[in-house]
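What follows is a structure written as structure tokens; I'll ask about it next.
One chain of protein is taken out of this complex; the other chains stay put.
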Amino acid sequence: MSADTPLIGDHTMPETAPLTDARIGVVTFPGTLDDRDAARAVRLGGGTPVSLWHADDSLHEVDAVILPGGFSYGDYLRAGAIARFAPVMNTIIVEAEATTASPLPVLGICNGFQILTEAHLLPGSMIKNDHLKFICRDQVLRVENTGTAWTSQFTQDELITVPMKNQDGQYVVDDATLSTLEDQGRVVFRYVGESPNGSRNDIAGVTNERGNVVGLMPHPEHAVEAGYGPNDATGLREGTDGLTIFTSVVSSLTGGNA
Amino acid sequence: MPTILVEVMPKPEILDPQGKAIANALPHRGFTGFSGVRQGKRFELSVDGEVTEELLESARTAAAEMLSNPVIEDVVSVTVAEDL
Amino acid sequence: MPTILVEVMPKPEILDPQGKAIANALPHRGFTGFSGVRQGKRFELSVDGEVTEELLESARTAAAEMLSNPVIEDVVSVTVAEDL
Partner (left out) sequence: MNDFNIDTVTNAADTPETELPWAELGLKQDEYARILEILGRRPTAAELAMYSVMWSEHCSYKSSKVHLRQFGEKVTEEMQKDLMVGIGENAGVTDLGDGWAVTFKIESHNHPSYVEPYQGAATGIGGIVRDIISMGARPVGVMDPLRFGDIDHPDTQRVLPGVVAGIGGYGNSLGLPNVGGEVVFDSVYQQNPLVNALAVGVLKHEDLRLANASGVGNKVVLFGARTGGDGIGGASVLASESFDDTKPSKRPAVQVGDPFAEKVLIECCLELFHNNLVEGIQDLGAAGISCATSELASNGEGGMHVELTNVLLRDPSLTPGEILMSESQERMMAVVTPENAANFEAVMDKWGVEHSWLGEVTDTGRLIIEWDGDTIVDVDPRTVAHDGPVYDRPYHRPEWQDRLQTDTFRSSAAGGDLPASAEDLGQAVVELMSSPNMADKSWVTDQFDRFVGGNTALSQPDDAGVIRVDDRTGLGIGLATDCNDRYAYLDPYRGAQLALAESYRNVATAGAVPLAVSDCLNFGSPEDPDIMWQFAEAVRGLADACMELGIPVTGGNVSLYNQTAGRAIHPTPVVGVLGKFDDVSRRTPSGFQRWADGQAIYLLGT
């Protein structure tokens, strides 16, 4: 399988006709790294990636938004702290919190998750890994909530393997919120096996109350193409478990017809 | 040039992995007598003119909204230091 | 519990990318009036008993040798705060 995401030049507008009417925005902040990867994953998942620029407050009528990984503004103050104030975030916050029947689905991956917590769209926060190091490894996760737009095609408690790579990945949250998250089934992904970073209750990803905003630390967009993903049971770098995130949202947006 | 100092610390109930690592390392280097360490941040905001009450208020707001994350951190102090 | 505060800042002549990023971001949020920002560290060393001169000296040494990187940072102050 191949996807058309050139390394050079303008990847912002797809050259091909949209595959579906699922238009998914991928935001680029200064310092964002995984925007091309996320756009590729959207395309492989059957959607149409639309590049969104941090300084532009318009979402260009996308149906969902991904805040990809990276080190926005160097993560210098705190991971995601400065990006959270970008003009595009103001609009995303409004749309994600809209009281309409279907508020904007938003996925934050790694730095994107950190931005969502800084923006208070998701509870808790991320601090340095307990071992204080950057860690890059294949990570097994359990999908514990299949009710979100981003996880609808997983089966409950499915185990998936995706890469994880971060320095500030330790999820912290106060006791009361933690019980709420657990009670309401809002832990979407949980680390399986030895904790990679000391996160409370091994939480790898959570959702908001309405289930439209999801954040997770590991990188599903790096597990969408055989040959370039994590190792899994089928072979070296063959893992494509992350793809289901992207097919899920496309399917949700197109009424299950993708 | 006057400077406004903003000091931010991790909330007491939040884990502080950096502070913990330092606390563990201190005795190995012969520094005993400290029962715990916490690591926070210190910001120096330099001001070209005079530090008006308005500017100080603006620094307080910046400290609360941007320089700290209220979920995990407390702003310990916002003060003026004339002599830096 | 008495606490020894150690404050560390990047040396003035050294590039401070963190401070720079913050300084650039502040005006976008309407925080004007600050001509520069530098970001340093603040450590709280807690002491179980009394802060003896000896312990303070030990804190000073730890500040110089462990809590700061003398190549790029200065220890700005080592003080006792009784009331934290």
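Think of it as A, B and C in the order they're written, each chain with its own count starting at 1.
One rule holds in what follows: a contact is a pair of C-beta atoms (placed from the backbone, for glycine too) under 8 Å apart; a residue touches a chain by one contact, two chains touch by 3 or more.
Predicted model, so just to flag it, every value in this text is computed and none were measured.
For the full complex, can you list every visible chain touched by the one that's not shown?
Taken over the complete structure, the missing chain's partners among displayed chains are A, C.
Would you indicate which residue among A:Asp37, A:Glu95 or A:Glu144 is in contact with the undisplayed chain?
Result: among the candidates, A:Asp37 touches the missing chain.
Any idea which of A:Gly74, A:Pro103 or A:Gly198 touches the chain not displayed?
Considering the complete complex, A:Gly74 is the one touching the chain left out.
Check each of A:Gly25, A:Pro163 or A:Gly211 against the chain that is not shown and name the one that touches it.
Checking each option in A:Gly25, A:Pro163 or A:Gly211, the one touching the absent chain turns out to be A:Pro163.
Residue by residue, what part of subunit A touches the chain that was omitted?
2-10, 30-31, 33-34, 36-37, 40, 69-71, 73-76, 133-137, 163, 165, 167, 219, 221-222, 224-225, 227-228, 234-237
Name, in rising order, the residues on subunit C that touch the hidden chain in the full complex.
That gives, for subunit C, the contact residues 10-17, 20-21, 24, 69, 71-72.
The criterion applied here is as follows: only the chains that are shown with their structure count from here on.
List the centre-to-centre spacing of subunit A and subunit C in whole Å, with centres computed as mean CA coordinates.
35
Nearest whole angstrom, what separates the Cα centre of subunit A from the Cα centre of subunit B?
Each chain's C-alpha centroid was found; their separation is 31 Å.
Could you grab the centroid distance between subunit B and subunit C? Build each centroid from C-alpha atoms only and quote it in angstrom.
Centres of subunit B and subunit C (C-alpha means) sit 8 Å apart.
Can you list the residues of subunit A that touch 2 or more other chains?
Answer for subunit A, listing residues that touch two or more other chains: 77, 82, 85.
Quick check on subunit B: which residues sit in contact with 2+ other chains?
In subunit B, 66-67 touch at least two other chains.
So in the complex, the part of subunit A that touches subunit C is made up of which residues?
Spelled out, the residues of subunit A in touch with subunit C are 73-74, 76-77, 82, 85.
Tell me, which parts of subunit C touch subunit A in their complex?
It comes out as residues 17-18, 21-22, 25, 28-29, 39.
Can you list the subunit B residues touching subunit C in their complex?
So the residues of subunit B touching subunit C come out as 1, 4, 7-9, 19, 22, 25-26, 29, 31-48, 55, 58-59, 61-62, 65-67, 76.
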